[in-house]
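Below is one structure; the comments refer to it alone.
Yeah, one chain of the complex is gone here, protein chain that is, but the others are all in their spots.
Letters are used for the chains, namely A, B, C and D, taken in the order the chains are written, and counting of residues starts over at 1 for each.
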Amino acid sequence: MSAPSLGTVWRASLRRELTLIWRSPADIVQPLFFFVVVVSLFPLALSPKPALLALVAPGAVWVAALLAVMLSLDGLFRRDQESGALDLLLTAPVVSVVPVAAKLLAHWLLTGLPLALIAPLLGYMLQLPVAVLDTLMVSVLLGTPTLTVVGAIGAALTVGLNRGGILLAVLVLPLYVPVLVFGAGVVRTALDGLPTGGLLAVLGAILALAVSLGPVAVALGLRISAGD
Amino acid sequence: MSAPSLGTVWRASLRRELTLIWRSPADIVQPLFFFVVVVSLFPLALSPKPALLALVAPGAVWVAALLAVMLSLDGLFRRDQESGALDLLLTAPVVSVVPVAAKLLAHWLLTGLPLALIAPLLGYMLQLPVAVLDTLMVSVLLGTPTLTVVGAIGAALTVGLNRGGILLAVLVLPLYVPVLVFGAGVVRTALDGLPTGGLLAVLGAILALAVSLGPVAVALGLRISAGD
Amino acid sequence: MDAPRLTVRQLGCERDHRMLFEYLDFSARNGEIWQVTGANGAGKTTLLRILVGLHGFYQGRVEWSAPLSPSLLYLGHQPGVREELTARENLEYSRALSGQTGDPDAALAALDLYGFEDVPAGRLSAGQQRRIALARLWLDGKDVWILDEPFTAIDQHGVAALDQRLRQAAEQGVLVIYTSHHRVGDGVQRLHLGEDIEVAR
Amino acid sequence: MDAPRLTVRQLGCERDHRMLFEYLDFSARNGEIWQVTGANGAGKTTLLRILVGLHGFYQGRVEWSAPLSPSLLYLGHQPGVREELTARENLEYSRALSGQTGDPDAALAALDLYGFEDVPAGRLSAGQQRRIALARLWLDGKDVWILDEPFTAIDQHGVAALDQRLRQAAEQGVLVIYTSHHRVGDGVQRLHLGEDIEVAR
Partner (left out) sequence: MWKTIKRWYHQLGSPRYFYRFCEAVLPWLVPVSLALLAVGLVWGLVYAPVERYQGDSYRIIYIHVPASSGALMGYIAMGVAGLVALVWRMKMAEVMLKALAPFGAVLAAVSLLTGALWGKPTWGTYWQWDARMTSMLILLFLYLGIMALQNAIRDPRQAARAAALLAVVGVINVVIVKYSVEWLNTLHQGATLKVVGESSIDASMKWPLLISMAGLWLLYAANVLMRARTEVLSRERRSGWVRRLVRGGEA
C-alpha cells in the first residue's frame, strides 16, 4: 500500500520537532541557563584571580557544556514515549533513522547551537583572552553535535526507565571523554598560541563519525527500549 | 481518635527510608559514580600539570559534589508521589516535618556521607597535598547536608512536573552558591596554609540554619505541590 | 440525630480554567456511607482531596465537627504502596504514620494476602498491590474513611468483601465517603458531580 | 477464499517471569474484524505489539503474507498525540509519517473536532485527544488496522460511529484487529487471552 517519500517524512518531522521545542521555550532556555550558572560556579569555587581563571576556563566551559547537553537530553524522547508518538514513529513505513535524525538536528539547533553562541561570552567572563574566543566557539560548535548524538543513544536506551537523569549521566559521561579532551584541548592550544588546525580536524572527524553512524544507533536504541 | 507519637513516626519513617534506599543500591552507587566521573573529567579538560590541578582541585571536587547531590535529589520524592505515598504522609496526623526530616537524613546518610568519605581520594588524585585532605573531607561533610536540604526544597516544588532534572538545576544551583563559596574557600585557605576555623564555623552556621529551617520549607513545598 | 461530622457549603472548584463543580452543599454524619459518582474528569478525586485538605484552591466552606487528621483514613487514587517494600513493611509504615492500631498480619490475611507478606510489592499483581493499601481498612482507630476508587482492580470476590467491610464499619459509627463508577448500593447516599447522564461502561 | 493475511503459530510470550499466553494459533484475513479480550494484565497490549513488530521477545511464528509496514495503521494504548501541537498538526504529522492520504480536516470533522483543529491538544479533554488519534481511521491508504483499546474514553455516540467505521472498512477489505473490554459485537471474531472468566465491570 502507500509509503511516503523520505523527503516528505524528513520535512514533516523537522517541522514538527522545531514546532514542539518552539512551543515550550523553557526547553531551550533552561539548558542555556544551566550552562551559564554552572560556568559561573567556577570563579566562585576557585578564586576569582584572572590568571588562574583563564587557565581553567577551557575546561570549565567544556565541562559545563557537556553537562548542559546531557541534562537536556534526558527528556528528548520521554514525552514522545509517554504519549505513544514513539510507537507511531517505530511502526512507520520509513526507516526510523529519518525522523530520528530530524529530531536530533532540531534538538541541536535549539540547544547545542545557542550554547556555542553564548560560549564566547562565558569565556570572556572567565577572563579568556579575546583572541581565543573564536576558537572556543568553533570548538563548542564542532563538539556539541557529537554530544547530542552520543547522549541521544543513552537517552534512547533509558527512555522507558524513570530513574531521573543520573542513570543517563552514568552511561553517557564516559562516552563524552574524547569530545571533552579534544574540545578543551583545542582551546588550551590556542591559549598557548599554537596552531589549532589539527585538533579541530580531529574534532571534525569525530563529528562526522557521530553524525553518520549516530542516528542509526539512536534508532536502534529506541527499538530496543520499545521491547524489540 | 488515635494519633501516633512523634518518636514512633520518626523511627518508622527512618527505618522505611533506609530500607528503601538500601533495596535499590543503584541510588547510592550512581551519585558516587557520577561524582568520580565528573571529577575525573577535569584533568582531561584541563592539562594534567600537577601544580595547576592542585589549584583547581578544591573547586572541581566541590562543583562535582554539588552536581552529584543535586542530580540525586531529582528522584527524592518522585516515586513517593507517583505511588501516592506522599499523600499518605501529608494527611497523617503528625506534622509532616518529622517524616520529611527522616527522609532527608536517610538520603544524606546514604549519598552525602559517601561523597564526603570518598572526597579525599579524589582530592589526592587531583594532586592536592595530603595535609589538606582532611580539611577537604570535613568541608564536604559539613556542606553536603545543606546541599541535601536546600536541594530538597527544589525537589519538593518540582515533584509533580515531569521536566527532567534541568528545572531543578535551574532553581537550586543559585541557592547552592554560599555553600560552594565557603566549602571550596575552606580548602583553598588550607592550601594557603592559613587557619580554617572561622570558615568552617560559617559553614557550620549555614548548616545549622539549613537543618533547622529546611525541613519545614521542604514539607511546605510538598504541600504546595500536592495542591494546597 | 447527632450533629453532622462534615458540612460542605457552597463548595466550588476550578481547575484548568474549567469549573468542575459549584455550589455543592451537603452534610454527612458518622455511620453514613456516601458514594461520589460522575464521569471521568468530573472532579471526584479533586473533591476528595479538598475534603482531606490536600487541595486548597476552592471556594466555599468545608467544615469538620472535630479535627479531621487524627480520625482520617485516606486512600488516594494511587494506593501509596512502594514497590521496593514488602506487603508487611508497607502496611506497618502506614500504620505507624497514621497511628492506627491492630495486627497487620491479620489485616493482610483478611485480604487474601496470607503467604505474600514478605514479597516485595513490585512482584505482586496490580490488584494485590491495591489490596495491601486496602488492608488498612482492617486495622482500627479511624472513624472517617475517605477512599478514592477503592474497588478498582479488585476482583468480584474482593469487591464483595470490601463492600461488606464498609457496611460493617458504618454500623460501628464510621463515616465512609468513597468514589466509584460501580452501581450505587442500597443504603448508600449518592453525591453526583456534573450533568446527570447515565454513562455506559 | 483468499489466503490469510496474518498467520500466528504456536505463539507464546513471557513477561516478568509469567507466561502471558502460550500456543496461540489463529489466522486472519482481509475483510475480517477481530476483537482481543482478556482481563487486565492478560497480555492484550503485548500481543498487539508483537503483531506490529514492536515487541520482539516471544516464541512461535508471526507471519504476514505481504510486508506489514506499508499497510499498517497502528494505534497504541497511548494515542500518540503531543499536547503541545494542535489537532491538525498532530494529524498531519502522523499522516506524513505513515504515508496516508486524504483530507485531515475532513477526518477531524468526522470526529466532531470541527472548530478544534487549531487548539493545542493539551487543552482538549482526554476523549477529544483520543479522537485526534482516531481521526487517522478516516484517512485512506492502509489496510491492516491494529488498534489498542480504541473505544476508551470515547462517549456512547462516538463508540457507535467508530464501530460503524470499523465495519465499513472491513467491507472495503481492511483487516481490523482491536482490543476492548466492551461486549463483542456480531460478525466480530473473538480472541480471548487467559482463563475464560466473565469479569464484572
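Simple rule for what comes next: a contact is a pair of C-beta atoms (placed from the backbone, for glycine too) under 8 Å apart; a residue touches a chain by one contact, two chains touch by 3 or more.
These numbers were taken from a predicted model, which means no experiment stands behind them.
Within the whole complex, the absent chain has one touching residue among A:Val37, A:Ala156 or A:Ala184, and that is A:Val37. Residue B:Leu167 is the one among B:Val39, B:Leu104 or B:Leu167 that touches the chain not shown. Set against the missing chain, the residues A:Leu6, A:Ala26 or A:Ala131 yield one that touches it, A:Ala26. Taking the whole complex into account, chain A touches the unshown chain at residues 26, 29-30, 33, 36-37, 40, 43-44, 47-48, 53, 124-125, 127. Seen across the whole complex, the unshown chain contacts chain C at 14-16, 19, 57. Panel shows chain B; residues 150, 153-154, 157-158, 160-161, 163, 167, 170-171, 173-175, 177-178, 181-182, 185, 202, 206, 209, 217, 220-221, 224-225, 227-228 of it touch the chain omitted from the view.
As a convention for this text, only the chains that are shown with their structure count from here on.
Averaged C-alpha coordinates give centres for chain A and chain D that are 36 Å from one another. In chain D, no residue touches at least two other chains. Residue positions of chain A with contacts to 2 or more other chains are absent.
Taken together, the touching pairs link the chains into one ring where each has two partners.
Pairwise chain contacts in this structure: A-B, A-D, B-C, C-D. Put simply, chain C touches chain B in their complex at residues 49, 52-57, 69-72, 74, 76-85, 89, 92-94, 96-101, 120, 133, 141-143.
For chain B in complex with chain A, the touching residues are 26, 30-31, 33-34, 37-38, 41-42, 44-47, 52, 55-56, 58-60, 62-63, 66-67, 71-72, 74-75, 78, 162-167, 169-170, 173-174, 176-177, 180-181, 183-184, 188. Interface residues of chain B, counted against chain C in their complex, comprise 1-4, 8-9, 11-13, 16, 19-20, 23-24, 79-80, 82-85, 87-94, 99, 226-228.
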